[in-house]
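All protein chains but one are shown in place.
Chain nomenclature is as follows: A, B and C, assigned in order of appearance, with residue numbering initiated at 1 for each chain independently.
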Amino acid sequence: MIDKRVDTIDAALSGIEDGSTILVSGFGNAGSPIRLLEALIDQGAANLTIVSNNAGEGEFGLAALMKAGRVTKVICSYPRSAGSIIFEELYDQGKIELEVVPQGTLSERMRAAGAGIGGFFTPTSAGTLLGANKETREIEGKLHVLETPLKGDVALVKADAGDRWGNLTYNKSARNFGPTMAMAAKLTIAEVKTIKELGEISPEHVVTPGIFVDRVIKLREER
Amino acid sequence: MIDKRVDTIDAALSGIEDGSTILVSGFGNAGSPIRLLEALIDQGAANLTIVSNNAGEGEFGLAALMKAGRVTKVICSYPRSAGSIIFEELYDQGKIELEVVPQGTLSERMRAAGAGIGGFFTPTSAGTLLGANKETREIEGKLHVLETPLKGDVALVKADAGDRWGNLTYNKSARNFGPTMAMAAKLTIAEVKTIKELGEISPEHVVTPGIFVDRVIKLREER
Amino acid sequence: MNTALNRKQIAWRIAQEIKEGSYVNLGIGMPEMVANYIPKDREIVFHSENGLLGMGPTPDKGQEDGDLINAGKKPVTLLEGGSYFSHTDSFAMIRGGHLDLCVLGAFQISESGDLANWATLNNSKPPGVGGAMDLAVGARQVFVMTEHCTKDGQPKIMEHCSYPLTGTGVVNKIFTDLAVIDVTEEGLVVREKVVDITLGELQNKTAAALFEPKVCELRAPIL
Partner (left out) sequence: MNTALNRKQIAWRIAQEIKEGSYVNLGIGMPEMVANYIPKDREIVFHSENGLLGMGPTPDKGQEDGDLINAGKKPVTLLEGGSYFSHTDSFAMIRGGHLDLCVLGAFQISESGDLANWATLNNSKPPGVGGAMDLAVGARQVFVMTEHCTKDGQPKIMEHCSYPLTGTGVVNKIFTDLAVIDVTEEGLVVREKVVDITLGELQNKTAAALFEPKVCELRAPIL
C-alpha cells in the first residue's frame, strides 16, 4: 500500500543532507512551512542553499534556521521583508551569500526543473543588472535572457490537506510557490493541516497530484 | 459590469478572420468544442490553421470544418485517429498541410505563448526527424532542441461550467488542452454545459481564471 | 495656492484612467491607493502576484486571514468571481501579457520609458526585486505613479536613468503631483499639468525634454 504519511517530524526530515538545496514555499508567512524549518535545526543539516521568495522574518521559521548558522546561500526575489533582521545581519557580516532572482523567473525556473525544460528565454531582466551576465537573444524584436532550471534536492511545502497518496490542496493565497516547488525537488515533504481519506479530495480539486510528493506530515498550526 | 456570457453562436464566433490560427481543445472527442467548430462553417472564416491534438473523426466537428474546405493546415500530434477519414482524404489529395508535433511539445509550446516565454529547450524530439531542422544544444549531457511559442488568434475551448467573469471548470479528462489553449490565444471562446452565478465556482476550484477567457456560451450537449 | 496633487489625488487621477473590465496589478506601496478611487460603476479585476485575481478591499478588523494577503503582505479579501492560483500561474498571467495595466512606483523614469524602481546606486541593504521586473515587461500598459521630483528636489524624469533599471522602454504614462505625461516614440508629451505651474517651471523640474502640443488642466477633487 502506498502511504506517504509520516508520523513524526524526524521521519519527515530524515535523509536531508549537508549542502542540500532546499526549496521553501511561502510568500511572507503565508504558506511558509515554519514548523518543518524549525525542526530542520534539530535534524542537523548544514551548509544549505535556501530557495524561497523571502529571506525570513523575526526569529522563527526560516530566520531561526539562518540564525542557527545552517544556511550559506539564499536564492530569493525579495530578501528585505519587514523584520528580515537575521538575514540582514548575516548578510552584512558576509556570512551568507545572496542571489536575487525576479519573482516570476524564480517560479518559472523551478517549474522548468519540474517539467524537464532545459532552459527558457524570457524578456524579464533583459537589459538590467540581473540579466547582465546571461546569454541574450532578440526574439520578435524583444531582448530575452536565457534562464536555467532551478532544481531542489528537497522541497519543504506547506499545504492545507493531504492524503496517503500525497495529493495536496492549499488554502487561499498560501498556495503561492507550493505547487511549483513540489514538482521541482527530488524529495518533497509537505506539512498539512488535515489528513484526508483517499478519495475525500475530489480528483477535480487536487492541486498537487501525489506523484510530486514523497512525505506528508500533519502538524498543528503554530501561529 | 463585466459579462463575458454571449447568447448566440453568432456572437460567440464574431470577428474570426480568414487566415486565423485556431487552437481547438480536445483529445479525441473528449473536450472537443464540436458545436462551435460546426458553427464556424456558417461563420465563414476560411484558410484556417488548426492546432489540435487530433485531426478530427467522422464527419462532425473538426472533420466537418475540414470537409467544408476551410482548413489549410493542421498542427497536431496525432492526425490518424480511428475514423479520421476526412483529414486523410484531404491530405492524400495534397489539399491540407500537416505539421506533426510531439504531444508534450505541442502543449508546452502553447503554454510558452500564454506565459510569455520566448522559447525553450527540451530533449523531446532531439535526434529524431521531428527535431531535425531545429537548433540543438547539449544541456547536462543531453541533447535538447529549441522550441518556439505557438500562439493562437483564437481558442475554441470546451469546458464544463463558466461564469460571467469567464472562470471555467472542466469535466474529468475532458480538461486536457483547454486550460493551456485558453491562455495561448488572443481571443478565447469557451463552450460550457452550465453557466454559474459569480461566486458559485469556489475560488479554490477555478481551473481557468477568467482573465484568459473572452466569451462564454452555453450550448446543449450534442452527442 | 498650491494645486500640486497629494498622493490620494494622484491615485484618484490614475483611477479615472482605468477602463471597465480591466485586469490591473497595483504595485506595492503608493500604487495600492489607486483601488480606493475606482468609479463605483466600473468593474475592475485586481490581480496580485502572489496568486489572486479579483482581490477585494482590506478586511474589517478581526476578519484578517494570514493566508489571504496581497503582494505587500497585507490582509485583503477576495471578491465573488475571484480565484486563487500558484505563483507560476500568476506570473504566466503577468509575463504572458494578460494584464491590461500595471501601476508601479519609480525612483527614476527615462524619456524612452526605462524604469528604475528596485535598487539605488548605494544599496546599504541587500536589494530585492520582487515581481517588479516581471510586471514591467509583462503588462500591456505600465503607468508610473510618483512625485515629480525627489524629496531633495532632484528630477526623477530624465534622459537616462542613473539607477539600475527594472526594464527598458516599458513605461507608457507617468502620473505625478504636477503632470500627466505620455511616453511616446517622439519623446515625453505633457498631456495635463496643474494650473499653478508654468510649462517652463515643469521643464525645469524635469531632466528630459518635454513636448507640449496641447496641455489640459490636471485637477482632482479634494481628497
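Operating definition for what follows: a contact is a pair of C-beta atoms (placed from the backbone, for glycine too) under 8 Å apart; a residue touches a chain by one contact, two chains touch by 3 or more.
Just so it is clear, the model here is predicted, and its values are computed rather than measured.
Give the labels of the shown chains that the missing chain contacts, considering the complete complex.
A, B
Which residue, B:Lys4, B:Arg111 or B:Arg215, contacts the hidden chain when the whole complex is considered?
B:Arg111
Of the residues B:Pro79, B:Pro149 or B:Pro203, I need the one that contacts the missing chain.
B:Pro79
Please identify, in ascending order, the residues of subunit B that touch the omitted chain?
Residues 27-31, 53, 76-82, 87-88, 91, 98, 100-105, 107-108, 110-111, 122-130, 143, 170-180, 207, 223 of subunit B touch the chain that is not shown.
Need a quick check: the contact residues on subunit A for the chain that isn't drawn.
With respect to the unshown chain, the touching residues of subunit A are 1-2, 111, 113-117, 163-165, 167, 183, 198-199, 203-204, 206, 209-212.
In this section, only the chains that are shown with their structure count from here on.
Given which chains touch which, is the overall layout a line, a ring, a star, complete, or other?
Contact map by chain: complete.
Please state which pair of chains has more C-beta contact pairs than any other pair.
A-C
Counting in whole Å, what is the centre-to-centre distance of subunit B and subunit C, each centre being its mean C-alpha position?
A distance of 35 Å separates the two centres.
Please output the residue numbers of subunit B that touch at least 2 other chains, ranges allowed.
Residues 115-117, 203-204 of subunit B each touch two or more of the other chains.
Residue numbers in subunit C touching 2 or more other chains?
78, 84-85, 91, 94-95, 138
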